[in-house]
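The complex appears here without one of its protein chains, the remainder shown in place.
Letters A and B mark the chains in the order given here, with residues in each chain numbered from 1 onward.
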Amino acid sequence: MKARISIPAQANKGDVLEIKTLVSHPMHSGFRRDAIGALVPRDIIKVFRCEYRERVVFEAEFGPGTAANPFLSFYIRADRSGEVKFIWVDQHGEQTEQVKLLEVVDKIK
Amino acid sequence: MKRRTVIVGAAVGLAVQLVPSVLAGKLKKTVSEFYGQENITAGRVHLKTPPLAENGNSVSLVVEVDSPMTEKNYVQEIRIFADKNPVPNLASYRLSPDSGKAKVATRIRLSNSQIIVAVARMNDGTLWSGSSETIVTLAACVEPLL
Partner (left out) sequence: MKAVPLLLSLLVMVEATVAIASDTTALPRSGYEFQSSDTQSLQDDDFKNPGMLWVDMGKIRYSEPAGSTGQSCADCHRDLPESVAVSFPKNNRHLGVVVDLTSQIQHCRTVHQKAESFEYESEASLALTVYLGSLSRGQAFQPVDSYPQDQLKASIDNGRLYFNRRKGQLNLSCGNCHEESVGKMLRGDLISQGHSNGYPIYRLEWQSLGSLHRRFRSCDIGVRAQPHDLGSATYIDLEAYLRERGAKLTVETPAVRR
């Protein structure tokens, strides 16, 4: 799974940041048939998690109804500098993880 | 280009008028099967999908819930239902006060023209809903995989 992540490198404390993710995955629903008519078995990402400040700030449960190469946009509130972890888990339990560093500064008063 | 914008605008306007504010029929059954006897109030949840999708494989979905997203008052979970899909319980998103904003955007699959519903659970336990209707047009040739 290759992932693209869009997150500001720096933010002011209290800012609400939009995070965008795009990950390569066919998300085979299990309902489509191949060229000879056989069902292509389900093969999907099941869970996406974003961890920040040592806790899960956002979690998504994907299903066969999520489009292939899933795009997801969500928000987090910047509080303190640290790692923002992005974790995708597929139905086989295989995990893909990416980490981005977020620098949070106090607003200039 | 302008003519098309006006007509699409009219189409969207009318579609919004026609979207039922109360869940009806099979869709209501799908949602209530999940939430049981709990009361769901229509409102606070703004679900946006295009009125016309030229391919059901990838349809844009944006859901936003009115909420200050503080420790005392936040959206816990948003669930998406599409009852004409083979798996009607389409996706769910769990938020936290650290989310800052209760807004999620993604792309979904729709197997048919239908009304899509989003149900949000607040931290006080209440349930709120919003819906959107999308017409999915059929491709000319549904081709086999290579």
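One rule holds for everything that comes next: contacts are C-beta pairs under 8 Å (C-beta built on N, C-alpha and C of every residue); 3 or more make two chains touch, one makes a residue touch a chain.
The shown structure was predicted, so the numbers you read here are calculated from the model rather than taken from an experiment.
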Per the touch definition above, residue among B:Ala42, B:Val87, B:Met122 or B:Ile135 touching the missing chain: B:Ile135
Residue among B:Thr41, B:Asn55, B:Thr70 or B:Thr126 touching the omitted chain: B:Asn55
In chain A, positions touching the absent partner: 2, 4, 6, 20, 22-24, 26-27, 67-69, 71
Chain B, residues in touch with the chain not shown (by the definition above): 1, 3-4, 7-8, 10-11, 14-15, 18, 50-55, 57-60, 133, 135, 137-146
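Definition applied: only the chains that are shown with their structure count from here on.
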Approximate Å spacing (C-alpha centroids) for the pair chain A, chain B: 20
Contact set on chain B toward chain A in their complex: 57-59, 69, 80, 82, 85-87, 89-111, 144-146
Touch list for chain A against partner chain B, complex: 16-17, 29, 31-36, 40, 52-53, 55-68, 70-77, 79
